[in-house]
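Note that this complex is displayed minus one protein chain, with the remaining chains in position.
Here the chain labels run A and B in written order, and each chain numbers its own residues starting at 1.
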Amino acid sequence: MSIEILPVLLFIVPLAAAFALYFPSRRGNKPSKIFTFLSLVANLIIAIKLFKYVVVSGPVITVFSKWVPPLGINFYADFMAVIWLLFGNMLAMFALFSSRLSYTWRFHGLILLMSAALNGLILSGDIFNIFVFFEILCLVSFALVAYYKRKESIEAGIKYFVLGSVASAMLLIAIALIYGKAGTLNLAGLSLASASWPIGFKMLVFGLLLIGLGVESGIFPMNGWLFDAHPAAPYPVSAMLSGIVIESSLYVLLRVKALVFPEPVFAKILLLLGVLTFVISEAVGFFQRDAKRLLAYSSAGQIGLMLIAFSINTTFGFIAGLLLFVNHLLSKGLLFISVGAMSDRSNSRDLNSFASESVFADKVAVITGGLSLLGVPPSLGFVGKILLFIGLAKASLLGVAYLLVPFIVIEALYIMRLISRVYLSDGKGHLECPGQLVAQWLLSLLLLALPSIVLTNGQLKNNFAKKIIKPINARQYVASVNGLTRKGIDG
Amino acid sequence: MDNLAVFFAGLTVIFFIANAIFTLSAGFKRPVAMHILLSLVLTAVLVLLYSTKNLIVFFALWEVSTWLTYFMANNPDKSRKYLWVSLFGEFLMLIAVVRTIAFTGSMNIASVAQLGVVNVVMFCLPFVVKSGILPFNFWVGDMYTGADKRFVAYLSAIIGKLGVFGFLRFFIETGIVSVGLWQNVIIYLAAITAVWATFKAVASEDAIETLSFSSLSQVSFIVASVLLLNQYAMLGAVLHYLNHMLIKTGMFMSVVYIWNRIGSTKFVDMGDFVMRMPFTFLFFLMLGISLAGVPPMGGVVSKWLMYEGFVSQVRLLPVLLFFVAGVGSFLYVYRLLHSIFLGRKKKSMEQISEMNFIAILPVAVSAIAAFLIGAYSKPFVAQGSKALGLDIDSLKSAIGFADISIVSIVFGALVVFAIVLWWLLPRHRYVPDTEGYTAAAYLPEKIELWDYSYNFYAPVARLGEKFVKFFSLDWLGAFWMEYVSELGQVVRGIYNGALHVYLMYIAIVLFLSLNLWGIIKEILK
Partner (left out) sequence: MQINFYTLSVFLIVLGLIGIFLSRDFIKTLIGIAVLESGVNLLLISIGYIDGRLAPILFNDELKKSAVGMVVDPLPQALVLTAIVIGVGLLAFGLAMAVWMNNRFGTTDVSELKELKG
């Protein structure tokens, strides 16, 4: 099987599974969950294969219907994309595995569609495809957030819906303006064309894109919905929302910014927004009494850190951003799964009472996830934070570092407040679904093992050095897309 | 591993073994296996910390030790101050580390000094924080009294003095020999901290609290001596590390053993334990004499060296303050001895018996070692100076000398004389008495109202009350918390849940992106 079909499969498999879900669903919730899980496992295997290939041999470009860029649609899977894909699919699999047995086929179908949309979003190589996948993602997220149809779920869903609709309209306006100016939708073509646009126009389009993608991504001041959606949503959805959805929107924003808006003023805007997001989210998070809402503020803060990392424009910043991304995805996913499951079991999200039905696996999961999130050595978060600080020093932005320090300490305090409630509880809860247990143990082990794998794997480090700079380098991207002579496949 | 690392690592490992032996045999009611495992991990981390010269490894291990200490103390509420102030110091150290790596390209501790005083101060900040020196002294009381009793000995003996190691490693690597402004500031702060801690120890009603503030007082002295950068002072500091470790090991273990039996560490619940725990009393007495810095016990060796260092540098104000703190230590050592082992018998006496042989072993070894350091000080002084790379082997300096062995011999002779006297003279009769004689008056329930061991040093405590209150920084904390809470509530209002407000934020961003270029053009026209 040629390698170019893999990216397409990443999108097609969950989509087809979502439609084929009809058959298992007639037999009940459990077969439907098993079927969904199997298709997500298949997705993960495909992602791993693609990851292995791309790490060794460079980007994979899939062309549809033999229309070579800049005329046709293409999927572009480079190093940054496959990392996102690998971990995103991994989290989806774990999140689903830990979901309760009372979730119906509607839930599973929506999760599959979300997975398909995420994969497509990260892979797509032209801006309108990004819009389409983004819309699918948004719509599915709205539905999943309001899944329980309780009062608070509907409230969260409506706020998310209105903000998300305005955002998608802004995104479409931006695309309209871009197309009007450039005549092409392909990201590589846009990169070439955007060199000649006036800066005022670029500012306008960037602002619209920022609204469009920033709402979904959790950037201040557009992240109000995030803190309502997390407490109200079911915990696998929270895990995926916080872990991969907001980060994928961030990924798209960064990809477009790197290709179409390379001027330093845009990096400065993102840096400012990143600092504001981090500072304000951590400050507000300190006062939270709702466990899941607290974790949501921590998510927004980490997104701020990632924004800072990616907008420093040095190698260190980029690697730091990637490490922060992986670390946040795994640790926040793990935290949401365990905290959310505990809240469900004890019917309360208040800090003092949510841990009353905890199990030993919960304690392990929360401590592992929490310490990784905070960047306690030797977790990935620690390496990420060190590289972030080194990047800030090299970019002469140490003032930002001084500003970040008190808020990192604040984050440590409130996360420890959450964690201490868990490990001091008596751990005699009753589990409804053993999947929660297994998912927690596996994710904890992964979190513990990953730093040693990453830091000691010589080949990975070499490839990092060689291939890291390439993905976000617009010229390389454009060259590889335009130099395309491979035969495409029928899409 | 260089000599400094060997010295510290060796002491830490020895302490770990002693602590493990004690923990297993002291009869704790809660399971100890996990605890011993965690302290093994902590010991391993610390040994690595002692041996590294790499900036990032040093920082990472320092942070791990902070987190491990927090978890082992097992009391999130009381350890919180420790956590945030330690983390704050550590992140400033991280910025210093990062600046050093980014601007000098080297990963060695030695290059921290190349970027100026600010870098040095930021790097050394966690050392000051861990040592509990003003203005970072507010975490000590809560952390020690709230810490898990299985861990508090480790906390005092090793963790409390990590800052000392940090400073020693820093100065030895960077080779700084001049005492600049920042060092002087810390020396004075340490002096004030020592006096403050002594007052707090004297006024305390809880044995663990007394011991913890005593630790703080001693550690401040050690840190100030290190910062003096005088070879006698630094040698004294290293030896005092050893002495203090021995003293606090023995004392904390005795108190924790008592706590295991009677469930309390308050002085009012203890009394006259010497009748049941004579050996513990003997060892405690020896350690107390060492703590006070009186010959023939080892405490005097290190204290003498430190005083020599200060006096030879003509730093009379700090050394005077430290001397006041030292005199204060007589007070609380006597308080400990009297309120725990002498004095009136209390109800808790029924639960007390002598420490079992295995548990008392570390205490005994500490006490005997304390005596040996005094009587045969040469090998210990030589070891200490080897750790520092110096060449001193006796207590002889430019301005004086001390030969403790002579004092030990004289002391030994006096002890023999006292025993002979005790044998010859008539004994007193022992009258059992568990309740006070009240002439049939009704005794109040609260023992604090009539037991004379309560508020033992009231006059001294009153003397230092205002001083202690000021430097406890509680007023600063209260002010800060109020200010921060109000600010926090305002910031919290950003996310007040109203959909229209969130839409307004989007409108603001939209407005900004629409008008920015136009406004700029207007301004430029």
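Just so we're on the same page, contacts are C-beta pairs under 8 Å (C-beta built on N, C-alpha and C of every residue); 3 or more make two chains touch, one makes a residue touch a chain.
None of these values were measured; they are calculated from a predicted model.
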| item | value |
| --- | --- |
| Omitted chain's touching partners, listed by label | A, B |
| Candidates A:Ala47, A:Leu91 or A:Ala143 - the one touching the absent chain | A:Ala143 |
| Selected from A:Asp78, A:Asp228 or A:Asp344 as touching the chain missing from the view | A:Asp228 |
| Candidate in contact with the missing chain, chosen from B:Pro135, B:Gly180 or B:Gly497 | B:Gly497 |
| Positions on chain B where the hidden chain makes contact | 492, 495-500, 503-504, 507, 510 |
| Interface residues of chain A (partner: the chain not displayed) | 128, 131-132, 135, 139, 142-143, 146, 149-152, 154-159, 161-162, 165-166, 168-169, 172-173, 175-176, 179-180, 185, 227-228, 231-232, 284, 287-288, 293 |
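Just so it is clear, only the chains that are shown with their structure count from here on.
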| item | value |
| --- | --- |
| Chain A and chain B: spacing of chain centres that average the CA atoms, whole Å | 45 |
| Chain A to chain B touching residues, read off their complex | 158-159, 162-163, 166-167, 170, 199-201, 203-204, 206-208, 210-211, 214-215, 221-222, 224-225, 227-228, 280, 283-284, 286-287, 371, 376-378, 382, 385-386, 389-390, 392-394, 398, 401-402, 405-406, 408-409, 412-413, 416-417, 420, 424 |
| Complex contacts: residues of chain B adjacent to chain A | 56, 60-61, 63-64, 67, 70, 76, 80, 83-84, 87-88, 91-92, 94-95, 98-99, 101-103, 488-489, 491-492, 494-495, 497, 499, 501-503, 505-506, 508-510, 512-514, 516-518, 520-521 |
